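Note that one protein chain is taken out, while the other chains of the complex remain in position.
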Amino acid sequence: MPIDAEEYVPYYSDKGKLPGILGWILSTDHKRIGILYLVLIMSFFTTAVFFGVFMRLNMIPGMHIMTAQQYNALFTLHGIIMIFLVVIPAVPTIFGNFFLPILIGANDMAFPRLNLFTWYLFLTGAVLVFVSVFTGGGAVDTGWTFYVPFSLRTAVNVPLATFSVFVLGMSSILTGINIVSTVHQLRAPGMGFFKMPLSVWGFYSTAWVQILATPIIGITMILILIERIFGIGVFDPVKGGDPLLYQHLFWIYSHPAVYIMILPAMGVMSDIFPVFSRKNIFGYKMIAFSSIAIAAFGSLVWGHHMYVSGQSDLAGIIFSLLTFIVAVPSAIKVFNWLATMYKGSIRIEPPFLFALSFIFLFTIGGLSGLLIGALSANEHLHNTYFVVAHFHYVIFGGMGFGMFAAFHYWLPKMCGKMYDKATASVSWLIMFAGFNVFYFTMFILGWEGMPRRYYDYPAQYASLHTIASIGAFIMVAGFILMAYNLIRGVFAGGPAPSNPWEGATLEWSLPSPPETEDFREVPLITKGPYDFSDFKRGK
Amino acid sequence: MEDKKVREAGIKTYITIWAALVLFTALTVTTAGLNLGKTGIIIVLSIAAVKSALVLLFFMHLLFEKVTLIKLVIPLALIVLAIFIGLTYTDVAVR
Partner (left out) sequence: MPERKKSDGKLGMWLFISTEVMLFGGLFLLYSMYRYKHAQDFHNAALELSRFAGTMNTIVLITSSLFIALAVYFQKKRQDKKAGLFILLTLLMAFTFLAVKAFEWGEKFEHGLYPGAAHLMSLPKGEILYFGLYFMMTGLHALHVIIGIGVLSFMLVFLKQGRFGEGSVYFENSGLYWHLVDIIWIFLFPLFYLIS
């Protein structure tokens, strides 16, 4: 229904009680909070990308641009920033905040003030990470995994770094509580659970993991703090402690964490494929249930990070079996996306390109995960570049490209402007090419025995490292082009229509960008989220 | 005054539950004093579970709760915790 042109005020122009920047940093509007998160997270992402660039520079044969200690600090910070400040929060807090209420026909999250509070917790955690680099002995060098006993003895600022992870965990937990409450209580009339867009299922299943798993990393970080300060002995063999129990506690969260990373992105994929295939999603219920299954089973596999740690063989066997099982629901999603596209009317647009490459990259990453999920292969591949390649394929190729897809899909709705699609496609191609040159080479490097987190290496690995670094630079060039194109689109792009992709989910029924109150009237849901019949009739 | 369809806990209920909790506490302390070894521990922890259930169901009103999801949240968390502990045992107990 057309919006009265006189009354319509985009949410970002809406002058409330507070002037200027206060109207943003004190806003409880879910859309503004999403933008607040976007600004922070993209800054952190860019920072961590450049840490990675410096790491790759250092790994070029002959180029020692830093000391070993500095390298250790770099990969630790790269990991901490990417994992805790970017990949875990990004899709839920940027796109979940902005779109979840709209996707279910609500006008905000269940707890808008709590929502704003989580942003401040997030900012606090980030500031603490930053401060930890310059205080208390300097930047952490333990790897983002903080393994004991090294993390208990190294003279750098482990306390502040671990405490900041605790604070960030609180932010994540409260976000999860907000999402579950929102999905259960604020759906518009007619929107049963099985009429919700699958992106909502993605956010929802993720939120449960955020709620139930994150407290474990919280207590683990506190335990490191307490150990360093008071030496109670829970991880210290001298006092009867077991360092492996640290690894158990750490991975009990940090493995489900990767499902926190991927489930929302997969959800967005499930929204994108129908739109660009002009066809209903294949196997809606299977995809919905697979999201829950991944969240559930993914919480049971953590021991696969510990096969060679000294863990019992029995545990190794059980975790390996569970690891193979958890691959099944992910594969189900991939088959369903492919089946959605089959005999669809494909529209090749930037969101679709990113979504397509998500399937390719995530599949490679997932298959490589099965390899290292096998006890025997893991003996050889643990702590090599093979693992690094695996998780970059699933996290960056999966979640990262999924996030890029979400940007190209939803940015026009968020800002009312359309970026240049040709440039977007070119940036995608460059990134995709660079990514594979970079990370596939790492599979080979790892297979050949190159250990991870090593600042230097024997000459036999030199040419592969060079190729990998070149791939990295190509990839980053593509990333810069993509970022430039999107930012230019936001500020100087042409006006975007309310429904540029002809999607059938609720956000496309609102103007681009939406007003502050989102829906002027509570929508009544009568159709499914991927029902494009109205478009065929030339609505 | 109110004619609610769902029962609510009254003052009498609260005091009764309090008395039960005190009684169970006495019971559990007595059991511990009997030094029954492993059996004793099982009894003592079971009594703790019963006491917690009483607090959850009556003081925290789960018994009268209409929303099913709310009733499932704590059991879910406990099951997840049990699985975490159980799987960790497959390492610790066998090493």
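Read from first to last, the chains carry the letters A and B; within each, the first residue is number 1.
Convention: contacts are C-beta pairs under 8 Å (C-beta built on N, C-alpha and C of every residue); 3 or more make two chains touch, one makes a residue touch a chain.
What you see is a predicted model; the values in this text were computed from it and never measured.
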**Request:** Considering the entire complex, write down the shown chains that touch the omitted one.
**Result:** A, B
**Asked** In the complete assembly, which of A:Met66, A:Leu245, A:Ile444 or A:Ile480 touches the absent chain?
**Response** A:Leu245
**Prompt:** Which subunit B residues touch the hidden chain?
**Reply:** 9-11, 14-15, 17-18, 21-22, 25, 28-29, 31-32, 35, 41, 44-45, 47-48, 51-52, 55-56, 58-60, 67, 69-70, 73-74, 76-78, 80-81, 84-85, 88-89, 92-93
**Item:** subunit A, residues in touch with the chain not shown (by the definition above)
**Value:** 106-107, 110-111, 114, 173, 176-178, 180-182, 184-189, 211-216, 218-220, 222-223, 226, 230-234, 239-242, 245, 248-249, 252, 521-522, 524
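The rule we apply is simple: only the chains that are shown with their structure count from here on.
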**Fill in**
Whole-angstrom distance, CA centroid of subunit A to CA centroid of subunit B, is 38
**Prompt:** For subunit A, which residues are in contact with subunit B within the complex?
**Reply:** 184, 212, 216, 242, 244-245, 248, 252, 299-300, 302-303, 306, 310-315, 318-319
**Request:** Provide the residue numbers of subunit B that touch subunit A in the complex, in ascending order.
**Result:** 69, 76-77, 80, 83-84, 87-88, 90-95
